[in-house]
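Attaching a single structure in structure tokens format; questions to follow.
Excluded from the complex is one protein chain; the other protein chains are retained at their positions.
The block that comes next holds subunit A.
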């Protein structure tokens, strides 16, 4: 992950610098707001990160933390459909030197599927039930390649073979419901990769799958990433997946980034109480079964009335440690803890270090 000159400090200012960044993908101060009858839903509220080719970034967070909206914002998907008409979006998304937020919808459409592709959570509902798997892959290929159906079909068979589907020449004519869950997700991956996209976004690709199949799918994504050299964004709430596959981790809470950094460091030296909570609630095979998981108390924040100050303060056991009422009144900005490792928390570095080593780490 490259260093960001602009961090949370830029939040709120309309910043279209117009300068293409050096990173392959760079998101700057992204905001995605949906007006509803109940109020403005701030699904993503000032998010910045960057990603290089060949690297994997995991975006972690609870349901409603804004991780899926982020991925759909990059793809430009949330602007389509009846809901997309009144979405409010600001910030910059730079993909390979092109800015996507201000780009014409048809320009973004041409990039979708070719330069950036997406894998979805539930492959059964994500594939059209009435069309053959092969035809759906052929369609994905022919949108961006002016080739005959025959050529595209050969390409579909090749891709099905590549993702490890047995008898691809036969299965290409199968319907999604005739595939098993794992095979469907493989076919979905084949469909996403058919145009050799440089950015692959996987939105909880293993959540709907059998545990035994999950590891296979992750291995497959990793192998294909090596082969094609693409950048991967892995959206997940499963820290096991993160540990398995990610180079960098970005933890989201209430539409904002609360911590990000290299995966190893975030796991070894997590800096944010919310990250501690996530780690504490993760089941581990090397732990005694009698030990209870420690859930993060409370429920995810409302995205309409985001708590004042630090959005996590109502659920944070350490909210009263910083002096004054600072956790309830001032929103913490991302600060660099060590090289490339950022965290947004009012706790002092000493307090964090003490709580982590004395209270949290021993229980994990």
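Note that contacts are C-beta pairs under 8 Å (C-beta built on N, C-alpha and C of every residue); 3 or more make two chains touch, one makes a residue touch a chain; residues count from 1.
Criterion: contacts and distances are computed from a predicted model.
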item: From "Phosphoenolpyruvate-protein phosphotransferase", "Carbon-monoxide dehydrogenase medium subunit", "Serine/threonine-protein kinase RsbT" or "ABC transporter permease", the hidden chain's UniProt protein name; value: "ABC transporter permease"
item: Residue among A:21, A:46 or A:113 touching the omitted chain; value: A:113
item: Among A:19, A:150, A:177 or A:323, residue touching the chain not depicted; value: A:177
item: Sites on subunit A contacted by the missing partner chain, in the whole complex; value: 75, 77, 80-82, 109-114, 117-118, 120, 122, 125-130, 139-140, 143-144, 175, 177, 191-192
